[in-house]
Every structure is written in C-alpha cells, then in structure tokens.
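Note that one protein chain of the assembly has been removed; the remaining protein chains are unaltered in position.
Chain naming follows the written order as A, B, C and D, and within any one chain the residues start at number 1.
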Amino acid sequence: MPKLRTKRLSLRRPKSKRALNQIPGTLTYVGHKESSETILEVIDYNTNYFERYKSKNPQDALKFENEANVTWINIDGLNNTEEIENLGKRFNLHPLILEDIVNTDQRPKIDEYQDYLFVVAKMLYQNDDGQLLIEHISLVLGKDYVLSFQEAGGDVFDGVRERIEHKKGRIRNRNADYLLFALLDAIIDNYFLVVDDISDKIEGFEDQLFENRQDDDLIHEIQELKRAILRIRRAVFPIREVVGRLEKLNHAIIEENTGNYLRDLVDHIVQISENIDIYREMIWSLMDMYMTTISNKMNEVMKVLTIIATIFIPLTFIAGIYGMNFEYMPELRWKYSYFVLLGIMVIIFILMLYYFKRKKWL
Amino acid sequence: MPKLRTKRLSLRRPKSKRALNQIPGTLTYVGHKESSETILEVIDYNTNYFERYKSKNPQDALKFENEANVTWINIDGLNNTEEIENLGKRFNLHPLILEDIVNTDQRPKIDEYQDYLFVVAKMLYQNDDGQLLIEHISLVLGKDYVLSFQEAGGDVFDGVRERIEHKKGRIRNRNADYLLFALLDAIIDNYFLVVDDISDKIEGFEDQLFENRQDDDLIHEIQELKRAILRIRRAVFPIREVVGRLEKLNHAIIEENTGNYLRDLVDHIVQISENIDIYREMIWSLMDMYMTTISNKMNEVMKVLTIIATIFIPLTFIAGIYGMNFEYMPELRWKYSYFVLLGIMVIIFILMLYYFKRKKWL
Amino acid sequence: MPKLRTKRLSLRRPKSKRALNQIPGTLTYVGHKESSETILEVIDYNTNYFERYKSKNPQDALKFENEANVTWINIDGLNNTEEIENLGKRFNLHPLILEDIVNTDQRPKIDEYQDYLFVVAKMLYQNDDGQLLIEHISLVLGKDYVLSFQEAGGDVFDGVRERIEHKKGRIRNRNADYLLFALLDAIIDNYFLVVDDISDKIEGFEDQLFENRQDDDLIHEIQELKRAILRIRRAVFPIREVVGRLEKLNHAIIEENTGNYLRDLVDHIVQISENIDIYREMIWSLMDMYMTTISNKMNEVMKVLTIIATIFIPLTFIAGIYGMNFEYMPELRWKYSYFVLLGIMVIIFILMLYYFKRKKWL
Amino acid sequence: MPKLRTKRLSLRRPKSKRALNQIPGTLTYVGHKESSETILEVIDYNTNYFERYKSKNPQDALKFENEANVTWINIDGLNNTEEIENLGKRFNLHPLILEDIVNTDQRPKIDEYQDYLFVVAKMLYQNDDGQLLIEHISLVLGKDYVLSFQEAGGDVFDGVRERIEHKKGRIRNRNADYLLFALLDAIIDNYFLVVDDISDKIEGFEDQLFENRQDDDLIHEIQELKRAILRIRRAVFPIREVVGRLEKLNHAIIEENTGNYLRDLVDHIVQISENIDIYREMIWSLMDMYMTTISNKMNEVMKVLTIIATIFIPLTFIAGIYGMNFEYMPELRWKYSYFVLLGIMVIIFILMLYYFKRKKWL
Partner (left out) sequence: MPKLRTKRLSLRRPKSKRALNQIPGTLTYVGHKESSETILEVIDYNTNYFERYKSKNPQDALKFENEANVTWINIDGLNNTEEIENLGKRFNLHPLILEDIVNTDQRPKIDEYQDYLFVVAKMLYQNDDGQLLIEHISLVLGKDYVLSFQEAGGDVFDGVRERIEHKKGRIRNRNADYLLFALLDAIIDNYFLVVDDISDKIEGFEDQLFENRQDDDLIHEIQELKRAILRIRRAVFPIREVVGRLEKLNHAIIEENTGNYLRDLVDHIVQISENIDIYREMIWSLMDMYMTTISNKMNEVMKVLTIIATIFIPLTFIAGIYGMNFEYMPELRWKYSYFVLLGIMVIIFILMLYYFKRKKWL
C-alpha cells in the first residue's frame, strides 16, 4: 500500500516569515520551498499554431502576449517575489492578488475583477516517495491568457500540455476560458486518485484489525489518516464553492459554451466531497472497531487467566491441606487415600471444564 | 437472513480506465462489467398498439421512432461506447450526457435541455446470490420516447413492461413523461425492499448480541452493514433532489397531470431517506450495545476469577502455615487441631459466599 | 411503570402486500389489521341539531351530506378498499389520496386541493396492555364535512365526541374547519401522554442504574426505548410542518378565526418535538452512564481481587519457604521462630491494609 | 458550592390536570403551586407621581387604569383561574392568551395583537435552599400598562421596583414599553447568575475528578447537571427569538427609542446561549474524562496485582519444589542449598523489580 503522508506545506503559517507586523498588500512567500528557483514555461497556441518555451527569466513571458493566440504562462516557484511583482505589474494584477499568489496558506477562492478572474486552488498529488503533497496553485484568467503560479516543479498538468501539443480533443479550437476549465479539471481529476488511496488505506486498516493487529502504531496510523482527511477536506471543500460560482458567473471572458463543462466539474467535486465525508465517517467507525477488538482481545486474555486460575487454585488448596504437618490427620494413614484424592481432583478438573464449556468460554 | 453485501461496482473510479488525462467529453466506460455485450430492447406503444423488439444492434432502435407512439428504448450494457455514441448522435444528445451515461460513478442528477430531460439514478436490487447490487442507470425523456441505459441485464422494470403489455392501469393512455415516472417509481419501490433488508439485519444483530454472541466476526458484519448503509445513502439521497426538481420543473414535455404522481414519488423517497437515517442511528447504537455487552461479559469473567481467588487464596495460605516445618509449632501436636482447622476453613468459606451474595456477585 | 413497547404497525412496508409492481394510484392496504371489519360512524350537527349514527355500510354515510350541518364521518378499518374507493368517488377524492389513506406507511403530510384539504397524521396511544400503538389516520376537510379514516377501532377522539354531543365549548357553533382543528388537537394532546411515559421510563432506568442493576436486559430495554423514540420522532416531527402549513394556508374553507387556534397547536407540537429531542439526548447519556457504572463495578471487583491477592500471595510465599524440606535450615530449629514468623506476617498484613487504606481502595 | 437542582415545575405536563379532553381556550392551571393564593401588586407612576398598592383582590387593579400614568400590575399565583379570567376580560385579552398565562408548560414566545403584545418567558432563580427554580412568567404590554403574571411570590424584579420608586435611571421618564424592557432585562440578567453556577459546578467536578473521586454518585451528579442544562436551554433559547422579534417588531406601542435597548438584550441573550452550549460541550467532555480516569485507575489497580503476582507466584513455585517429599532429592542434603536458594530468590526478585521499573510500571 502506498504511504499517504501529507507534507504539511500549507497548514501552518510559519512564524518567522509572515511576521506579526506585515503590511497588508506586501508580498511574503510563506511556503517551505525556499531554495527552488523560479522557472517559467510559456505555451502559446491557436488552432493552427503551437509554441512552447522555457526560461528562468519571467520577463521572457511578456513577448508572447498577443491577442490572436491563447497564451498559458506557468510559473514554478514562488519565492522570488520580485519577479512575481514585475509580472503582476505587467498584467495589471491588484496587489492583494499578488499577496494571495505567494501566500500558500490562502484557502481556495475566486475573485472577480473587471479584466480577469483570479482563482486559488490546491493541487493534491503524490510525489515519487508516495507522500501526499498539498500544493498551492493560483490561476489568473485574462481575455487571451492564463497565468498559473505553482509552489514547485511537479504538477498535474502534463495531460493538458499533451492535449494542446498533439491537438487532442477540442482544446486547440477553444479560448483561454476553456484552458482554465481544463486545468481545473486536471486538478480535480487528481483528487479522485488521492481519495481512492484513502479508501485503500481504510480497507487495509480494517483487514489488519481483522487479523488482530492491535499495536499502538496502528492507532497512530489511523490518527494520521484522520488528520490527512481533515487537511484534504480543507483543501477540497472550498473548491466546490469556487467552481459553483465560476459556473454561475456572468463574466465577459467566459463563453456561454463553457458553462456545460463547468457544471460537469461541479458534479465531480460534489462527488469527491461526498466520498471524503463517507471516508471520514468510516474512519471514526474504525476507531470504534479498534476499541471493540481490543476489548474482545482483553476478554480472551481474561478468560484464559480465569480458567487456569479457577481450575488450579482450588486443587492447589486441596493439595495444601494434605501438605499440613498435623500429627493427627487420619486420611494420611489410609492406604488408598492418595489415589482417591487424585481421583477427586480429576473429577473436579473435568467438572470445571464442563462448566466453562457450558459458559462458552472454551 | 439473506446476505446483504454491496458489490462495489460504483464507489471507486478505477484507476486504469478513467486515466488522469482523459479529455472531457470523451466516453470511457468505468464500470466492471466489461465482457457483457450490449443488448437493445424496444417497446413501442400507444393506446391501441404494442410492439416489443429485441436486438443486439443498437441501430435497429432508430426505425421505431415515430411521433404517434411512445417508444421506450432500453439499452443493457455500456461498454460498447461506439454504439452508444451513434445512438447519442441520432437523438442529438450532448457529448457530456453520453459521458455521464457510461460513467457509472456519476451521482444521481437531473439535467434539463431544450428538447429532452436527462436523469441519472441508481438501481438497488439483490441478485440471485442475495448480493446487493448498486447499478447505474440513465434515463433520457424526449417528446415521444424514453431511453434507458443500464450497466447489465437484470433490472427492476419487469412490472412496468407487464403493465404496458397487458394494458394494466393508465400507462397505455399516457405519454412518455408518465413512462419516465413509472420507471422512477419502479426504481424507488425497490429501495423499500433493500431498506427492509437492512432493518432485518439490524434486528438480527440485536438478537445475536442478546444471545451473547460477541466474536470479532459480528463486529465486522456490523461494520460491513454500516458501510452498505453509507453507500445506499449516497445512491438514494441525491434522488430526493432529482425527483423534487422534476416535480417543480416547468418543462414542455412534462404534462401538468403527471405532477401529482411526482409529488407522490417525493413522499416515498423522503420516507426512504428518513428510514435510512433511522437505521444509521440504530447501527451506531448497536456498536454501543456491543461494547456494553463485551464489558458486561468481562465483568462476569472477572467476578468468577475474583470469587475463586478470594475464597481459596486465604485458605491456601492457612494450609501453607501448617505445612511449615518448624520444630516447635504447638498446634501440630493437639489431637483435634486438624478438624478444628477444617471447621474454621468451612466457616471462612461460608462467610465469603455470604459476602459475595450480599454484594450480588453470585 | 407501564410498558412502552411500540407495536411496529407502520414502520415496515410488508413485502407481500405492497408488491414490487404495484400500479401507482391503486389501493392496497399495507397495515396489519387485516381481519377487522370496516365500521362507519357519522356525527351530524349544527348549533341546534345533533345526530349520531353507526353502521357497517359506508354507503349510509352519504345520506347525511347536507350543507346546513357539519358532518363528521369516521371510518374505522381500512382493509375493505372497495368501500373506501366508493366513498372516495362520492366525495370526489383524487385516487392518490385514496392510496395514501390505505397506505399506513405514508408519513404525515398535508395536500391542498381546490375543494378540500387532505391531512395525514399518526395517532399515538397506549392500548389496554400498555403497548404503544402508532396508528395511521387520514383527515379530509371539505366545506361542510370532515372525513377521518383510521386503521382500527380505538381512538383518541372520545373527548371531541363528547364536546359535540353535550355542547361543551364553542365546537357546536363553529364550522368544519374548527372540527378538524379539534381532532388534530386531540391527537397532539395525546402525544404529551406518550412523551411523559418516555420521561418516566428514563428516570426509571436512571434509578435502576443507580441501584446497580447492570444486566444485559437493561441495555436491551434502553435500546428498545431508543428505538421507540426514533419511531415516535418519525411520526411526530412531520406534523410540525403539517400544522405550520395549515396555519399559513390561505384556503377558503379555513376561517380566519381558526388561525389563532392553529397557532396554538404549532406551539404545542414544537414543545413536544423539543421534549423528544431532550429525551433522545438523555437516553444517549444513559448509555454513557451505563458504561461508566459497569466500569466502576469492574473497578470494584478488581480491587477486591487485588487486595486479597496482594495480601495473601506474599504471605503464602513466606509460608512456602518454611515448608521446604532442606535438611539445614537453622530457623526451623529455633524455639520461637514460628511465633516470630506469625508476628511478622501480622505486621505485613497490617502494613498492606494501611497501604490500601492510603490508596483509598478500602 | 451551592446546590443546583432544578425543581421540575415545568417540564412535565401533569396528567391529572391537563386532561386529555380539555377544550381549547379553557383555563387550566397545570403548575404545582396549588395552595398559594393570588396576590396582586400595582405600581402606578409617571415622572412626578408614584403609588404602590397591594391587595388580594384582583378587581382592585382596575381602578388604577389611567392613561396619564404607566400602570404595572403584577399578579402572583395562577391557580385562581376565575380572577385571571375576569382580569383578562377587563383588559380585553384573547382566551388563548389566558390559557397560555396559566399553562406553565408554555414555551417562551411572543404574540402580537392589535392593542397589546403578549410575551411568555421563564424566570430562573435560586430559592433560599439553593434550588434552581424555573418559573413561568407572562407579560402583557398595553399602551399604558404592563401586566405580569407569575406562578409564585418570589421574583427577580425587586431592582426594577426600586428604580421606579427611587427614580433611579430613566425609567420614570419613559413609557410602558421601557418598563417591559426593564422586566425582561431583569429576567435575563438573572440567567447570568444561573449560568455562572453551572460553570462553578463543572469546575468543581473537574477538581473532584482530578483528586480521584470516582464513585457512582459523581456520575449521577454530572447526569443531574446535564439534565439541568438541557432544561435551562429549553427555557432560555426561545427567549432569543422572542427578544429578536421584539426588536424587529414595528408595533405602535414600542417607541423607536427603545429599540437600542432591545438590541442590547439580544446581545446578552446570545451570549448566554453561547455559554450554555459551551458548558454543554464541557460536560460531555467531563463524561469522557470520567471514563478515562476510571480506566487509568483500573490500570493502576491491575498493575499492582500484576506486579505482586508476577513476583511471588514463581517464587512460591520454587519454594513448592523444595517442599516436595521425594526421598531422593540431592539438593535437600547439601548444607548451603537453603541459603543458595534464598539468594537465587532475592536475585529473581530484584530482576523482576528492574523489569517493572524499565516498563515504567513502578
């Protein structure tokens, strides 16, 4: 079973960075990936044209802007806040938007501006070690461009890139709003994988409980999973509202045609949310099951002890009686009393066994 | 008691099929019934006319379309996506609808289009092995036709077929919208059977607990039932909204007259939902009961141990005293001391019994 | 304490009757009182006139209809569906209403038609054996008549009958809508009795727990009560909505004047609902209490065992030492060593007692 | 700590009084204070005038009515329903209002009539024995008068009386609506005291748990408190709605000016409700804590038993070996074997202690 550990990139606001006295509207990257450099990838396309370009200099992005094509500019790495600020200025982004782009604690939301839409989401995916990563991603949809800002290199968009490059499906014939939809669809599709992993884990735990594994590690693993679910829930649930609002939004840069696709996204995200809540309830159930199996186990242990003690303590007492050193104990002198006593002991033993049998303890 | 195991046809999105990079609007069947072939059944009727036709070639369906009659085309088997696509084109269905038809993970919903309504539901029924099946079903209501797409052959519509064939009730005098209602009614009526089975199971568990069965299997069976309820809930609850919207919908192809019948459906589905939630609470109660019966059992075990140990350990100690080999122990020499000691032991024994009696441990 | 067992008349839809393929709008009685015959009672009155008539022939009801008087026709026994169908035709009732009248699983609701109102409710009352009965009752309010359909003979309306006959209160001066209110008021007043019984039961259980009764029967009785509360809740809660809608309804056959009385009913039913939820929380609390008293009990048992074992096992060991048969054990020869050892044992015994005293185990 | 026992004046509808067949709109006092007589107090005032008058004859109230002054008529004791009926007629009160005045089970509510407002509330206060009383109180606000009906003599209005008599604050300069506000304010202020007592009790219980008190009485006291909280909640929560509606009401007899004061009341009652819910959650926590302390205690008991048994049972066995009477046991003859054996036993003892030390059981 793959490990499902959430790296807590985003839950906690690091104290040192987001200082108490930060001025609202200033950019402070609060994520953990400090050392990674900022990498820029531009994909520029229309029905007949396709260009892909990589650079470490965000300024290079600007030359691609051109009304005839859809331009998708993807920025990996958020800690070079200066570059992001420059880019923001170039695309006329509000300072608070820039703050949200680098603030990896920002919860998913959608902000509507006159010329563009700003969407914050969370990517969930497993890295090569099987660790679950919750990564902050910001999307800006303009008239003929989409900007995507990610914390780090890996992402879930390779399928979209391929579809654009190889002209699969209708993406090359559509506008930037469809690209935004395609990116959100890729993000949400990946949630299914994560949610499936949770389901696998829960079933794995049930099997382990059934095979009588009751060590403390198990309870810690269950607790860990519970926490992971809470985190995923926090990342996923607000998306529901985001996509819902996106569908209902009456904004010039979203073509009516795209609405059907967005409604489909809403369906998916509702389904994921419901599954998450089912798994949440199941995991609480697991805890109950764990408690009952422990209690059953203890019951079994106690029964063994009780059976042994109940059989042998009285017999030992009888042996003790005849181990006493009184001078006048008539039974001691009789020739067969030893064998008679052994016989009595065997009878007591058998009666005890029968008693426990009837009580169904054996 | 019939077995109530849910086959998990629909809970999980299989990883291999619904690949990460699927293009929205393409058809991929994600169910488990890959090998079954697609079978088509057409029932064409009006007040005076009835024809029933079976074929393995979906194209045959088309010749039945005819405004004068109500045409019900039922398709069993969803993995021949090409045929379904052809059918979809013939009836002008939107690509996203086709995607939902073959995506067995789609939750129940209703989509309103200009010329037709699209309803997704889940059939619950037990197969011959007593296993509970959750089967994905899609219904398309057009002006004079109903299309129904099922995953596999068995279904819950035989009663409707019979009523049409033998002119029972008013179905032959009504339009396609009444047929849709009749199909939904058949689906929902079947929920009552499943919910009754759950009730039987819960009572069975209670009886078993009462008869002191406390093995680990029971807890796993309860857990299994809990999971089944969660799954059924997920299949049933969205139907409530679907039927509710259907009733309130002001669509040309639903006659006003049918509204009363739909309101009746709403009543039924609300009733089922309430019962499901009652059973859910009862099953949580069962877990509590299970815990208390275990604890009671352990209490009983402990009492037996304590009574035996408390009676015999002191007596054994006394016997041990007189088993010591000191040279000068005056009691050992007295003639009746053995019998006196036996008497004392009997008195201690009786006092102990009395003590436990008064404590109500016996 | 009176027994509070709910007869499950109405929770389950019997499989054999409500067959899977029932045609919507047909009448099938699903209750359990198959053998009882249908009895009809007519009370016809206005301010100055009163007549009461009983018959086994529902057709007799029709001759009483007369605009000048209020006619209350009460039908006991629902399994003669033909008669009910005839009556329904005579009063122009919709087929779905007739279906709801005989479907004892129908949850409480109100349906508004042009010429009449249809109300479904549940009567709760105890029969002579102290068993709680949940009985399905349907009320139809027309311009100058009220029809009431009950499953069986006994009911809670004797007070209303008496008030009509003996001209108590204002009922003889008011129209049929006030009669409907009076009947609902009688039904709801009876809920208070049932809810009081629950309260008595809960207090009884608390007292029994306090007096240390912890057998498995108690937990089953608590479980039974919990289930009864869930059933009562299901019967009572929808009434809240029914009466609330009745109050707000702007229907010609409800006089404005009656509104105040209906508002009063709403108050009562809200109060009952709140009490039911309080009792529900209390009974969950009872389970907790039960668990803690079991645990306390076990603690007490364990303490007795531990005290006895802890005192006597070391002493027995000491006695065992001097029961060894080594040839060279100097203590055995000393004259007072037996008495010294007895003294040491007494001191150990006292120290142990003191230790347990200080630990507050004694 | 003062005792916090709720006298259940109002939870249960006594069966004998509120008979099943009571006619709606008739007056039946259902409280428990049957013997107390009805006492009337009139306070009549305007800015410059003050008169206070006590009588046992409610008819005396009428002579005070006078448009120039604010007249506050307080009636203690509700079981003389005839007098109340007379008073009601004099002030033109609706029969249902009179029924609610004497029905001490009525939950808090506000009814708006053309000429007056009717408010039902619950007074919480402790009597001299430290018992918590929940007392039914009804207030009628007319143009220039306030009527207050209480179950019994003691109340929480002494402060208001004093402010009127001694011209403290603005009360003498304001109209009857401000008097109503002042009375409600006095009632709600008293809730704070009761809620504080609950807080004290909870902390007391926590301290007792911490000091290892785990008897059954404690669990019963906690249960009692839980029940008290449920009752208080039921008395207090509806007031929130009452005051909220009072604030929003646009009624001629409430001056706009008083609105600010009412908004303040809403704040207070919201705060009390929040505290009650916090205490409710805390008390559930207490139960958990109780369970864990019991389990910890049992753990401790079990450890003592296990340590003693584990140390001495093997040693006793060894002693038993050398207590056997075989003729050929070479060790018995060796001179130092007794001492060697004692040495071995000491070593085993020390090793055991070390083992338990390392396991942290000591």
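Simple rule for what comes next: contacts are C-beta pairs under 8 Å (C-beta built on N, C-alpha and C of every residue); 3 or more make two chains touch, one makes a residue touch a chain.
Since this is a predicted model, take the numbers as computed values, not measurements.
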- For the chain that is not shown, enumerate the shown chains it touches in the whole assembly. A, D
- Among listed residues D:D60, D:E206, D:E224 or D:E247, the absent chain is touched only by D:E206
- Item | Full-complex contact with the absent chain, from D:A61, D:L96, D:A186 or D:V243 | D:A186
- Looking beyond the chains shown, say which of D:E51, D:E82 or D:E162 touches the absent one. D:E162
- Message: Of the residues A:D105, A:D200 or A:E281, I need the one that contacts the missing chain.
- Response: A:D105
- Item | Chain not shown, touching residues in subunit A | 11-13, 15, 18-26, 94, 96, 99, 105-107, 109, 111, 212, 214-216, 219-220, 223, 226-227, 230-231, 234, 287, 290-291, 294-295, 297-298, 301-302, 304-305, 308-309, 312-313, 315-316, 319-320, 322-325, 329, 331-338, 341-342
- Which subunit D residues touch the hidden chain? 156, 158-160, 162-163, 168-171, 181-182, 185-186, 189-190, 192-193, 196, 199, 206, 210, 212, 260-261, 263-264, 267, 270-271, 274-275, 278, 281-282, 285, 288-289, 291-293, 295-296, 298-299, 302-303, 305-306, 309-310, 313-314, 316-317, 320-321, 323-329, 360-361
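One rule holds in what follows: only the chains that are shown with their structure count from here on.
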- Fit subunit B to subunit D on CA atoms, both being copies of the same sequence, and give the resulting rotation angle in degrees, nearest 5. 145
- Message: Which positions in subunit B are in touch with at least two other chains?
- Response: 212, 291, 295, 298, 302, 305, 309, 313, 316, 320, 323-325, 329
- May I ask you to sort the chain touch graph into line, ring, star, complete or other? line
- If two chains touch, include that pair; go through all of them. A-B, B-C, C-D
